[in-house]
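All protein chains but one are shown in place.
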Amino acid sequence: MATTTTAPAYTMPRDHYLNSSYGIRSWLLTTDHKRIAWLYLAGVTFFFTLGGIFAAMIRIHLLVPNGLLVSPETYNKLFTMHGVAMIFFFLIPSIPAVLGNFLIPLMIGAKDVAFPKLNLLSWYVYITGGCFVLYAFATGGLDTGWTFYTPLSSVYSNSAVAPAVIGIFINGFSSILTGINFAVTIHTMRAPGMTWFRLPLFIWAHYATSIIFILGTPVIAITLLLVALERVFHLGFFNPALGGDPILFQHLFWFYSHPAVYIMILPAMGVISEIIPTFARKPIFGYTFIAASSISIAVIGFFVWAHHMFLTGESTYAALAFSLLSYLVAIPSAVKVFNWTATLYKGSISYDTPMLYALGFIGLFLIGGLTGLFLACLGLDINIHDTYFVIAHFHYIMVGGAIMGYLGGLHFWWPKITGKLYPEFLARVAAITLFVGFNLTFGPQFLLGLMGMPRRYHNYPPEFQVLNVLSTAGASILAIGYLLPMVYFTWSVRYGKVAGPNPWPATGLEWSTDSPPPAENFDVTPVVDWEPYDYKNRADLGLGTSVAPLAPAHGDD
Amino acid sequence: MSEHAEHVVSPKIYLLIFAALMVLTVTTAWAATVDLNAYFMGLNIIVALVIATCKASLVVLFFMHAYYSAKRTKLIIICGVFWLAIMLFLTMGDYATRSWEVH
Amino acid sequence: MHRTGELYGQFQTLEQQKASATLGMWIFLATEILFFGGLFLTYTINRQAYPDVFADASKTLSLPLGTINTLVLIASSLTMAMAVWSAEVGKKKLIPLFLVLTLILGSIFLFIKGIEYHDKYVEHHIPGLPFQFEPGSSVATNAHAELFFSLYFGMTGLHAMHMVVGVGLLIWLLRQSLKGRFTPDYNTPIENVGLYWHFVDIVWIYLYPLLYLIDRHK
Partner (left out) sequence: MPSQLPIYPDQASNFAPQVDTLMTFMILVSAFFTVAITAAVIFFFFKYRRKSENEIGVPIHGDMRLELTWIVIPLILSMVMFGWGAVVYVDFRHPPQDALDIYVVGKQWMWKIQQPNGRREINELHVPVGRDIKLILASEDVIHDFYVPAFRVKMDVVPGRYNTMWFRPTEPGRYHFFCSQYCGTNHAQMGGWVTVMEPADYAAWLSSSMETETDPILAGEKLFSEKSCSMCHLADGTGRGPSLNGIYNGSVRLADGSTVRADDAYIRESMLLPNAKIVAGFLPIMPSYQGQLTEDEILSLTTYIRSLQSQPVPAKGAGVIPAGKK
C-alpha cells in the first residue's frame, strides 16, 4: 500500500488544549469543548464495554437450544441492559457528544460552543443518569426490554424499573442541552465566510440531529416519567386494568424512539460524508442533496413512528399512512448512498483506514436500510415483526452503520484529537475484522427471522441452532475487532508518530489549526473563502501541483 | 444574522393585551357554563380551545415580542407547535379511525 | 450570562452573545412545548375514552379558584413584561419594582394552588393515596376519576414546578437588578426569564379550560 512514504517529521505543538492545564480538576471542571469530548469519550466507552459484555453473554448463552449460561430471568435482564446501555448511553451520545463536541466549533471556526458551561453540565447530567441506570443494573437489574412496554414495565416486572427509567429521563436532558448547544452554535458561531452552504456535511448532519434532540427527546422524558409515576404510585395512564391505554404508551415511546434511530445514524452519515471526499480527494457529489437529505430525514423521521405498531391493533388506516410515510423517509437515505458512490468516480482513492470504514459503512448501511423496507412493508411485517429479522436489521443500522461511522470518525480525527497517528496496518486489520465479524454475526439472524425465530428468546426449538452457532462464532470475531482499536488507540496517545496539522490532507477548517489544537482552537479567527471539499483551488494543501487534473471540471460524464 | 435592532413595545400595548386577556378569560369561563354542545357536538371544547389559542397567541406575539422578532425566532415557534401537532394529530388519527373498521 | 454585560470568551461580539442567548432560550421553550405535549396527548386520549367521568371529576375542581389563578398569572405576565420594558428603556428603579410585583403574583398563584391541592387531599382525590371519587361510585368510575386526577396533578404539578423555578429565577434577577446590573444595552437575563415566565403562563392558559372547564353546563 503505497501511501505516506516520505512524511515530513513533525513535532508536537508547544501549547495545546491537552497541556494547557493539568490535574483532575482541570478536566472535571473544564468548559473546553475538546476536553468535554474526552469526558464523553470515557463515558461512552465505559457503557459500550458494559453493553458489549452483556452482548457477549447473550451470544454465548444462545449456543445451545436450551441456553448455556443463565436462567430466563437473567437472560431477560442481559438483553434489556444491553439495549439500555447501548442505545441511551452509547449510541445516542457517541458521535454527537464525542466527535460533534470536539469538531463542531473547530469546523465552523469558533473558539468554543455557544454555551460552554451548559456543555459541561450536559456531561454531568449524562453521568448522573448513567449512575441511576447502573444502580438499577446493580440492584435487581432490569427485565422489561429497552422498550419498556406497559403494563409489563409499570406493573408486572419485578426488576428495578423505577431507577432505570428515571436515569433515562435524566439522561434525556443531557441530549436536550447538547441539542440546544449545537443548534445555537451552528446558527451564531460560524466564522466569517462560513456560509450555510460552505458548512461541512458533518455539520449539516449534526444540525439535523439537533432537531431530533430538541423536539423528540422531551417526549420520551415525560413518557418515562409517567411510567415511573405509574409504577411507584400505582396510577393508570398506560395500565388497562385501571382504564389506561398501553398502545398510547407505544405511540409516545416511538414518537421519540423512532427518530432516535436517526440520532444514531445521521451523525454517522455526516462522518462518512467527510471521509469519502477526503480520501477520494474531490468534492462530494451532490453537496446540496446530501445536506438537504439530512434535514429531510430528521423531519420526515417524525412522521413514521407507528410502523413499530402495525400489529398492536392500531387502525388499518393509520397503518397504511405510517407505512407510506416510512417509504418516503427511505428516499433521502438512498440519495446519500448514491451520492457517496458517485463521489468515488474519478477520485484519487487511498486505502487509509477511515476510507475502509466508510466503504464498509456503505455496504452495511445498504443492507440495513434495504431490510428496513421489508419491515415497513405491511404485508411482510405480519410475518417478520418481532423476529430475529428485526434484530438483524437494526443491528445493521446501529452497529453496521452508527458504530462503523463512529470508529471511522475516530480514526479520521484521531490525529487531530491527540496529535498522534495510530498504527495504520493494525487499524486496517481491525477494520476488515470488524466488517467480516459483523456480517457473520448478524447475517445469519436475517435467516433466523425468516425461519420464524421470535426475538428475546432465552431458548429456542432445535431447528434454529445452526444459525445461532454461526452468529455466536461471528460475534467472537467482532469482539476482536472492537478490542484492537481500544488497544492501539491507547497505545498511540503515548507512542504514536506525531501527526502534524493535516496528515491526510483534508480540506476542513479543523485541519488548518494545529494537532492537537490550541485551547482557543485558532490563533487568529479564520476567514473562509473556499468551497467545501475543494482540492483543486487549495494550493495550501500542497496537492495536485505536479499532476494536472485528468479532465476538465465538469459534471456529467 | 438577521437579528435587527430591538423593538421596544410600549406599555400601552401591554395594557391593551392584558385587558384583552382578562376579557377572554372571563369569556371562556362563562362559555363553559352555556350548553354549546346542544348546537353542535363538541362545540364547548372547541370554543374553549379557540379562546385559549387566542390568548396564547397574544402572549407569544406581544408579551414575548415574537411579533417583532427575527424570522428565525418565528420559525422556532412554528416548529415547536408543528411538532406538537404531528404528535397529537397522527396519534389521534389512529384512535379516530379505529371505529371506521368494518369487521 | 451572569454578573455583568461582559463578553464571554467564546464570542466575538456582544451582539453575537445576545443573539445566542435569545436563540438558546427560544429553542429551550420549543423543547418545553413537546415536554408538556406528551402530557397533553395522554390527557386527550384518556378524556376521549371517558368523557363523562372526566366531566364529573372536573366539576369537583373549584371554578372560582381556577379562574382567579388564571387572572393572577396573566397579571404576573403583564408585570413581567413591564420589567423587561423597564430594563429596555433604562428605568433602573422600576425594574426591581416590577420584578417584586411579578414575584408576589407568582407566589399568590402557588399559594392558591396549594389550597386547591389541600382541598383535594381532604376529599381523598389524590391518586396513589387512598382514593375515593364519590361515595358509592363503582370501581371503574373510581379508576377513571383517578386517571383524571392523575393527569390533573401531573399537569398542574409539572406546571407548578416550572413556577417554582421561575420564582427562583425572579429572586436572582431581583438581586441583580438591585445592584443596577441591567441597562438598555444589557438585559438579556431579564428578557430570557421573561420568555420563560410567559411560556409557563401559556401552559396554564391551556390547562385552565382543559382541566377546569369540562362541560360545566351540565
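All chains are identified by letter, namely A, B and C, in their written order; residue positions are counted from 1 within each chain.
Assume a residue touches a chain if its C-beta (ideal position, glycine included) is under 8 Å from a C-beta of that chain, and two chains touch if they have at least 3 such contacts.
Owing to the predicted nature of the structure, the values given are computational and were not obtained by experimental measurement.
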Chain not shown: contacting residue from A:Leu69, A:Ile295 or A:Leu370: A:Leu370
For chain C, the residues touching the chain missing from this view: 52, 138-141, 143
Interface residues of chain A (partner: the chain not displayed): 2-3, 5-6, 72-73, 76, 143, 145, 147, 149, 151-152, 155-157, 240-243, 245-247, 280-283, 285-289, 310-313, 316, 319-320, 323-324, 327-328, 330-331, 334-335, 337-339, 341-342, 344-351, 359, 362-363, 366-367, 370-371, 373-374, 376-383, 385-387, 447, 450-452, 454-463, 465-467, 534-536, 542-547, 549-551, 553-556
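In this text, only the chains that are shown with their structure count from here on.
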Chain contact graph, described as a line, ring, star, complete graph or other shape: complete
Chain A and chain C: spacing of chain centres that average the CA atoms, whole Å: 36
In chain A, residues with contacts to at least two other chains: 187-188, 215, 219, 248, 251
Multi-partner residues of chain B (at least 2 other chains): 1, 72, 79-80, 83, 87, 91, 95
Complex contact set, residues of chain A against chain C: 105, 110-116, 176, 179-181, 183-185, 187-189, 214-219, 221-223, 226, 229, 232-237, 242-245, 248, 251-252, 520, 525
Chain B to chain C touching residues, read off their complex: 1, 3, 6, 8-11, 14-15, 17-18, 21-22, 25-26, 28-29, 32-37, 44-45, 48-49, 51-52, 55-56, 59-60, 62-64, 72-73, 76-77, 79-81, 83-84, 87-88, 91-92, 95
Partner chain A, residues of chain C touching it in the complex: 9-12, 16, 19-20, 23-24, 27-28, 30-39, 41-42, 45-46, 49-50, 127-128, 140, 143-144, 146-147, 150-151, 154
